[in-house]
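In what follows, a single structure is set out as C-alpha cells and then discussed.
Missing here: one protein chain of the complex. Every other protein chain is in place.
When the chains are written out, they are named A, B and C in that same order, and each has its own residue count from 1.
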Amino acid sequence: MPKNKKEAIEKRKLDHLKIVFEEDVGFLKTNWLEYVEPVHSAIPELDFISINTQAKFLKRVFSAPIVIESMTGGTKAAAEINARLAKVAEMENIPMGVGSQRIAIEKPELAYTFSITREVAPKAFLMANLGAAQVIKHGEEFAWKAIKMIEADALIIHSNPLQELIQPSGDTYFSGLLHSLKKISENIDVPLIVKEVGCGISLSDAIKLRDVGVAAIDTAGAGGTNWAKIEGIRARKEGDVLREKLSMLFQEWGIPTAASVAEISQLDGIEVIGSGGIRNGLEIAKVIMLGAEMAGLANPFLKAAKKGEKSIKKLIEQLLIELKTTMFLVGAKDIASLSTSQRVIFGPLKTWLEQRLGSLKR
Amino acid sequence: MPKNKKEAIEKRKLDHLKIVFEEDVGFLKTNWLEYVEPVHSAIPELDFISINTQAKFLKRVFSAPIVIESMTGGTKAAAEINARLAKVAEMENIPMGVGSQRIAIEKPELAYTFSITREVAPKAFLMANLGAAQVIKHGEEFAWKAIKMIEADALIIHSNPLQELIQPSGDTYFSGLLHSLKKISENIDVPLIVKEVGCGISLSDAIKLRDVGVAAIDTAGAGGTNWAKIEGIRARKEGDVLREKLSMLFQEWGIPTAASVAEISQLDGIEVIGSGGIRNGLEIAKVIMLGAEMAGLANPFLKAAKKGEKSIKKLIEQLLIELKTTMFLVGAKDIASLSTSQRVIFGPLKTWLEQRLGSLKR
Amino acid sequence: MPKNKKEAIEKRKLDHLKIVFEEDVGFLKTNWLEYVEPVHSAIPELDFISINTQAKFLKRVFSAPIVIESMTGGTKAAAEINARLAKVAEMENIPMGVGSQRIAIEKPELAYTFSITREVAPKAFLMANLGAAQVIKHGEEFAWKAIKMIEADALIIHSNPLQELIQPSGDTYFSGLLHSLKKISENIDVPLIVKEVGCGISLSDAIKLRDVGVAAIDTAGAGGTNWAKIEGIRARKEGDVLREKLSMLFQEWGIPTAASVAEISQLDGIEVIGSGGIRNGLEIAKVIMLGAEMAGLANPFLKAAKKGEKSIKKLIEQLLIELKTTMFLVGAKDIASLSTSQRVIFGPLKTWLEQRLGSLKR
Partner (left out) sequence: MPKNKKEAIEKRKLDHLKIVFEEDVGFLKTNWLEYVEPVHSAIPELDFISINTQAKFLKRVFSAPIVIESMTGGTKAAAEINARLAKVAEMENIPMGVGSQRIAIEKPELAYTFSITREVAPKAFLMANLGAAQVIKHGEEFAWKAIKMIEADALIIHSNPLQELIQPSGDTYFSGLLHSLKKISENIDVPLIVKEVGCGISLSDAIKLRDVGVAAIDTAGAGGTNWAKIEGIRARKEGDVLREKLSMLFQEWGIPTAASVAEISQLDGIEVIGSGGIRNGLEIAKVIMLGAEMAGLANPFLKAAKKGEKSIKKLIEQLLIELKTTMFLVGAKDIASLSTSQRVIFGPLKTWLEQRLGSLKR
C-alpha cells in the first residue's frame, strides 16, 4: 500500500471521529424500536434482585446481552479508547469488537492500536474486524492476520456498500464476497460474523450468509450513526458536488434496526446482534423481544470511553438497570423468557413485517 | 416498623399529594379512549328521563357504574378527604376505595384516617386497600386488619411494580403474590380486587388473577396520573440521577386504559373496573362499551374533595348527565344495553386489539 | 302553546341565525369526504356538453342530484329567504325543504313564512318539515297541517336528540317515534323523509326507519353546521354552566357524512340524501359515488339566499359545473354511471367501513 494511501486512511479515520463528535450525523428516521410496545405485567411473580441477564452468544455465556460494537483503531487516541473499552469488557464479561484492522495489516507499526485490547484484557471476548473489500481481495490471509493480531474470539466482516459508494475513492467491487466468506468460514477456527454499518441486513441476505457458514449477523440497521451523511459532509468539504448530492439523496436509505432484527431473527441456524441507534436498556430489551441474541451499542460506548473507564462502567450499570427494569415489568426472569414476552407492533414496522413475514401475533 | 421508616412513609405521602397538585404528572400518551367512537342513534326510542344508570358490581346494585378510586389516608388532611368522599359515596350509592392502609396497620394511631369513612358512611360500599408487597409479606394477617379497620365490603390489593422500582427504597420483591392472593381469597369473606396504579393489567395477568380467586380487576391503565413521573420528580429533588433517568425512560410505559379494559373484558368469571385517566361521563360510557362493569375516577374526586362535599356531589351530577347523554345518543336505556352498543375502534387501539384478540366488529 | 313559549321559539330561531352567521360553528372533524378519492379517467369517452345530471328521487326527475336543505321559517326575514329559494328551486327543478313548521302550526299568523314558498313556486318539489318531538305528541294532525300549509310533495321529520338535550328546555322524550312514523307513513299521501341535524344516521337506524315506511333518509352527518356548539354558545350566554360543559364534551359527537352515507346506502328499499358539510360539486359527486341518490346543502344556500336570487342561481351554476367536471373526469355520462364509478377509500372512513360493512373494493 503506497504511503499516501495509508495516510489518506488515517486522515479519513480522524475526519470520521471529528464529524461524529461535532456534527449532527443521525437519520431523520428512527431505528423503529419505538414501534415495539412491550405488554406490561402487573404481577411479574419475581424479585427484581433475582433477575438474570446472562446471555449465550456463539457458545459463550456473557453477563448481559450487550455488545461493545466495533468502533476504532489505527491512531494513538484510538488505542487508548480500545484499551479502556477492553478492560471494562473483561471486567463486565461482555463481548467487544475493534475497528477495521486493514490499516494495521498494511502498516504493521499501527498493530498496537488494536492488540492493546488483548494485552489489557487477556480473557475478554474480542472480535477482530475487516471490511468486505479486503476480504474479497486478500481472503484468508488478511483474516488470519486480523484474528492473530488480537488473538480474537471471533471475526467480524463489515459490509458497507453505501458508504463505499459515497466515500471518495471508495471500494465498490463487491462481487465474490459470499465466496470469500465461505472459504474463510471453512478455514478459520473462530466464528464468523457479518455486519453492516448503518443500513441493516435483510432476511434474504441473512439466508445467503448462513449458507456460506456465517455464524452470526450484526444488523447495524438504520436509525443510528449515518455514514452516508458523514461521507457527504466530507464530500462537501472537498467540493465534490456529485457525491454530496448522492449523499443527500441516500441519507435515509437503509433498513431500520427493528425491521432488520425482526426479519432475520425468523431464521434458524444464525445468531443475531441487534444494533443501530440503540441508546438504552429498554431498547436492548426490545431488540431481544424481536428475536436477537444480543444488542450492540457503539456511540454511547465511544462517548463514555472518551471520558474514561469509570464512565464506561457507569454506562453499563445504567443499561443493566434499565434492561432489568424492562424484564421485571414484563415478568421475565431471564433472557430466554424476555425473548418470548408479549409485545405489540405498530406503525411502519407492522406494515414492513406484514408484507415481508407472516403473522405478528404472539 | 422503625419510627424513621414510618415517618418516611408519611413524608412520601405528603410529597405525592404535593406533586400531584403542583406539577404536570400526566402521560404524553392518552388513555386511548379517544379511539373508541360510539355510533350515534338518531332514533333512540327512549325518554331521557327514563334512562337507568344502575350498575351491578360484586353482587351489589349501585346507582351508577362509577367508582371513587382508592386515593389517600394516613394524614389528618387525608382523613378529612376520606370522610367527605365516604359521605357522598353513601348518599349517592356508589362504591369507594381508601388509600393504602399499611401505614395505619403499622402505626395504629393513624387508623382513624381510614376508619372515619365507615363512621360517616355506615351503609356505603367501602373497599380496603393494601399493597402487593405487604400482602406477600404479611398475608391474611394484614388483609384481615385492613378489612376490619373500615368494616370493608371488599379488599383491593394494588400491584405497582414500576412505581416500587423507581421509588427510593421501593419494595421490588413480587414473587409469591399469586400464592398470597389465593390464600387470602380463600380465607376472607369479602371479594378480592386487584388493581394497578397506572400501567394497566393484561389479559394474561387477568387469567392468572381469576384463577386464584380474584373477583374483580381495576385496570388503572396508562393515560392518567403517572407515578413513574411522580417518583422521578422525587428522585430529582433528592439528586438520585440513576433513578431520575430510569423514571424518564419509563414514563410512557404501560397499557393504555382502553386497551387494558378491552382485553381483560374478554374474560369470563371476573368483573372489571375501567380506570386510568377517566375524566368525564362520555369516557365512563366508553369504558362500559369496551366491556367493563364499572368506571373508576381518582383525580377528579380528589380535586372535588379538597373543595368539599358539595363539589363532590356536583361532580357526580355532571358525570351522570354526561353518561346519560351518551346512553341517550346510542339509544341505551340501561347499562346492559350500553355495554353492547355499537362502536368503532380506531388507531393504535385497533392495532392493539387486532394483534391481541380476534375480530373488532360488533 | 303559551305566548311566552312561542316567543321563546322565535327568539331561539333568531339566536340560531345570528350565531350561524357570526360565530365559528363548525366541527373540528370533517365530513370525511376527503377520504373518498375518485379514480381519474384519462379517456372519458364522452363530451362534456352531453353530460346528463338528471337525478330521480322519490319517483320524480330533477335536473340535478341537489337538494336545498330545510333551513328556516317563522320570521319575516325567513319568509323572504324561503321565497327566494323556492323561486330558484322551481326554475332549476331541484327539491327544497322548509324549516321546522311547528311554530306556524302553533301560531297560524306565521304560516305565511312557509306557505310563501308554494305561492311563488307552484310546481316546485317542496318538503314540509316537523321535529320528532311534535310528531310523537301530535302525530298525523301536525303532519297533515304541515303538509297542507305548503301543499308539500314530501314530509321531512327531523330527529335531533343531541340538540334537544343541550338546548335549554329541549324536548327529550323520544320514545314512540317509530310508532308515530309508522302511523304517519300509512296515512299521509306524500313520501316520508327522516333526517338528522348534524349527527348522521346509522345503518341500524335506517333499517328501522325503512321498516316503518320511511321512503328516504337525509343523513345530515357530522362535519357541517354543529348544533351542539350553537346550543353551547347559547348556554354560555345564559350562564348555564352544566349545559355549556355538556356542549363542549359532545361537540365532536356524530357520524361523519361520508360514513353515514356509505353505510345506509348499503340498504335496499330506502333512498338517501347525503348531507352534512357539503360545500361544492366535487363533494356532491362523492356523496353519489358512496351510494346516495341526492346531495343536500344548507349553509351555502343560506348565504346565497341572504344576497338574493341571482346569488342562488350562481351557486347552482357553480355546483353544476363542478359536479359535471367530476363526472367528466371519471367518465360518467349520467348519475347512474357516476354512482358506480371507481373510487378508493382512505383513513378513518376505511376503518369505519371495514368494521361496519364488508369489502371496500369496487
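Please note the rule applied: a contact is a pair of C-beta atoms (placed from the backbone, for glycine too) under 8 Å apart; a residue touches a chain by one contact, two chains touch by 3 or more.
Keep in mind that what you see is a predicted model, and the values were worked out from it rather than measured.
Note that the undisplayed chain, when the full complex is considered, contacts A, C. In the complete assembly, the contact with the undisplayed chain comes from C:350, out of C:12, C:245, C:303 or C:350.
Of the listed positions A:227, A:301 or A:352, the one in contact with the omitted chain in the full complex is A:352.
Contact with the chain not shown here comes from a single listed residue; of A:52, A:75 or A:202, that residue is A:202.
The chain not displayed touches subunit A at residues 132, 159-162, 165, 172-178, 194, 196, 199-202, 204-205, 208-209, 242, 245-246, 249-250, 253-255, 348, 351-352, 355-356.
For subunit C, the residues in touch with the chain missing from this view are 39-50, 280-282, 317-318, 321-322, 325, 328-329, 342, 344-346, 350, 360-361.
Basically, only the chains that are shown with their structure count from here on.
Listing every chain that touches subunit A and subunit B alike gives an empty result.
The most distant chain from subunit C is A, comparing centres defined as mean Cα coordinates. Residue numbering at the subunit B/subunit C interface overlaps only partly, since under half of the positions present are found in both copies.
In this entry, subunit A maps onto subunit C through a rotation of 180 degrees when their C-alpha atoms are superposed, rounded to the nearest 5.
With each centre defined as the average position of its C-alpha atoms, the distance from subunit A to subunit C rounds to 62 Å.
Not a single residue position of subunit B touches two or more of the other chains.
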